[in-house]
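Have a look at this one before I ask anything.
Here the complex is missing a single protein chain, while all its other protein chains stay put.
Coming up: chain A.
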């Protein structure tokens, strides 16, 4: 069987010594973690290794010897290293030796308790210890490990990544420490640390406590009974600004919690939420500074009333068109006039209310614009809510038209059944035949004819107002889509993939290095980073809205029957 030795590239120039690491017998591979130099006392080495094993839960042991002779081959040293094999108990004693500056090392194994020494092929795989330690291996997305997967089915690579990642404690001693053991590994030239990271860690504790206190105050206020009375709670549930603010509050609670992140996923989620909030607030403040410069808010408020007037005028023109002969169709004059006058009066009421509010618009807008500093998503939600409020009359017209049309359609279908001599059986939920009296049949047929001939008028009003409503819903939907995008994009993961691509690993890639006959096969193992699409898919933040729950066919069916449609429903709302 082929023996694989994973050797850290930082130890290539280390002095002679013994190799310590982990032996994975199922895969016949040895992962070398560090080199212990002379002089050492074997008892102390064994003690140190058992302590490391206790802390890291990785079975670290002495694997073999490493001979780096700068001059010609020193026979005595190599014999000494061979004899060391008898002191440390390990089934397979690996001996690697390097002569001078040669690239090609010789590697041999000594079997201690075997009857037939087998000549097995050895593969030497170099790996970058720091990158492998910091990286996180992602399993393929479609084969998420099933719960009955046994440990030895786990991929070989994840065993190697795990071994190096868990042995952090081993890499904490560097050569300036005065211990009995002298190691060489990636940090042995001096432990790495960053001042900024340490400062941030110190600052984060009091900041988190302050944030938690503030958040508990705010959530206490939100949950108070005053805000739960019926009109207010209905209002809160309809405004998308409140949903967005609640969502961000939840995010803040996640970040400011005192518990440290347990595993990689939680850490990435916290980091993503933090960066997303930061960028959101920065963009919001940018927007605010742009709005308040040169009194743009004043200009906006000034143009709002004329725009509302213009929309109302256009609607009045539309209704006048419908009351005449729209597109050459002949309407029922009486019904037409009734419906047209009803809607016109509505618009008149609406315009009066807008004009009543016009002196206060600028002040309201000014204060509402200040809330853009809470984030760009909040500003966009406020915009969506303002659009909803300004087009409230279109929504009312749609509801009136839809209800009228719906009633008409139900009446027509029921009378059509009567016309054919059938009846809808509510108990059995099916159509049954029924014998009607003559006067029932007479009145039913009469009503059916009346409703049928009035159908085009109602249908036209319904069509026009449904189209207008769909237009408004479309615009609101686009804004919500943008808000969702900003909410759920994992910016920290994308920046990490851009700058430190080895931290997010999809797998590894091997490169074959120069070979020489008689020497073991040399490979270089590099980290294969995750693609951007998989990064976004794996680390997406969950959002509160769910996309159109109706498929296109059910939507069309609802439109045809006149049922009211609510295409952008939020999670947590009662589904009807």
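Observations, loosely collected:
Note that in this section contacts are C-beta pairs under 8 Å (C-beta built on N, C-alpha and C of every residue); 3 or more make two chains touch, one makes a residue touch a chain; residues count from 1.
Definition applied: contacts and distances are computed from a predicted model.
Set against the options "Dolichyl-phosphate-mannose--protein mannosyltransferase", "Very-long-chain (3R)-3-hydroxyacyl-CoA dehydratase", "PIGH acetylglucosaminyltransferase" or "UDP-arabinopyranose mutase", the UniProt name belonging to the omitted chain is "PIGH acetylglucosaminyltransferase". Within the complete assembly, A:2 is the residue of A:2, A:172, A:214 or A:261 that touches the hidden chain. Touching the missing chain, out of A:47, A:102 or A:155, is residue A:155. Taking the whole complex into account, chain A touches the unshown chain at residues 1-2, 4, 25-26, 28, 121, 123, 125, 143, 146, 149, 153, 155-157, 507-510, 512, 515, 521, 523, 528.
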